[in-house]
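Questions regarding the structure given below will be posed in turn.
For this view, one protein chain was removed and the others were kept in their places.
Showing subunit A:
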Amino acid sequence: MAAVPGGRRSGPAAGARFFCTAGRGLEPFLMREVRSRLAATQVEYISGKVFFTTCSDLNMLKKLKSAERLFLLIKKQLPFNVSSVSKGKILNEMQRLTNDDPESWLNAISIWKNLLELDAKKVKLSQKNANPLKRKVGENDIIAKKLKTEQMQEIQENKECQLEKQIEEETLEQGNFTTKRDKSQEELQNDVVEAVGTHNQNDLTFRVSCRCSGAIARTFTAQEVGRVIGIALTKQFGWKADLRNPNLEIFIHLSDIYSVVGIPVFRVPLASRAYIKTAGLRSTIAWAMASLAEIKAGAVVLDPMCGLGTILLEAAKEWPDVYYVGADVSDSQLLGACDNLKAAGLKDKIELLKVSVIELPLPSESVDIIISDIPFGKKFKLGKDIKHIIQEMERSSHPFPGHFCGLAYPPAVLGTGALAVNRTEPLPTWGWHSSVGRQIMNESTG
């Protein structure tokens, strides 16, 4: 159920149920994050999604760093049984998703509207404070116009999103799912205006995005399922389908483990950061690594192979009272990093050096924390230097005994390896090492 039982008008104050998609291996980070950032309860992880309940508003939800996308939960139930049952029967079953319990749909939608309204009001309020003369203008005009100017800094184009391909291993049948990757924050806010303007539920336009995986994907295409659900929704609630620019998006995932229905809370995935111009390492992973390093205020943090600076950007946003230094041997990477820093407004927090990781021009024990995504794959060459790299890192950081935390991915997936090292405190190690990761661990302790 989307809402904690407590009445039709339960808004965020009563606590709403959400779920996030998360990249493989990031689920423990996400679970920890929702608990600490959002005071989430009933947190559970099932097959690539983290479900949780929270009273937080959009502002707080927006801050999640280890999630791919965020959805408001409408329904989660047992998977459809596709074995030895006729196709027609299964389609009937699917219609029950919408027909059996219309309350849950309406509840979820009202929560969703409340969230957006609350957000729009906050923005409007801050604008009002800034421009006291414009009070006479009509309400919706204010929202639309002020949101536009207020959100200028937060407008982002969605760049380089390889998210859906890489997170979920399932067969990606796009169906009705149009990839509106260039939808900016501004457009979202305009949708808000439309959505909140629809006083009557019957005015809602919607679009269904469906994903099928496992056994059900062998029997149905996502389009078929999407169509059936779409028709059922129109029948049940009177909404009109709009594939181009709907008020409401419905997301359905049918797998062997569950059937999940939700409303995407933001048009743009959380993993797409407004403050990162050109991503190197995926932002969620960069943040996760930085979080492992347990960065404390007043620390000196070095990324000796910073590339475009993604890890430092994520870290500087989260832990600002810290001195960050990024180093790389490549001019083009440093230029890109410089660009990124400017675009993120972090030029004053992160310094760049053109320096080789095996010859760090730093006095011994001058750095508190070293975090790096070590290039293993085919894109960048590393050679036999890995041992020297570890040695240089050890030399330049404080000599407190610490663990190396190896995060390494099978080269087929990402082609990179990553290390987060905190020399001032021991760290837990995580269990997703590839053989390359293990090799680092052996060489460093041996």
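Things to note:
Operating definition for what follows: a contact is a pair of C-beta atoms (placed from the backbone, for glycine too) under 8 Å apart; a residue touches a chain by one contact, two chains touch by 3 or more; residues count from 1.
Operating definition for what follows: contacts and distances are computed from a predicted model.
When the listed names "Auxin-responsive protein", "Multifunctional methyltransferase subunit TRM112-like protein", "Sodium/hydrogen exchanger" or "Origin recognition complex subunit 2" are checked against UniProt, the chain not shown comes out as "Multifunctional methyltransferase subunit TRM112-like protein". The chain that is not drawn here is touched, among residues A:A40, A:L352 or A:I369, by A:L352. Summarising the interface, subunit A meets the missing chain with residues 297-298, 300, 320-323, 325, 329, 334, 338, 348, 351-356, 358-363, 366, 388.
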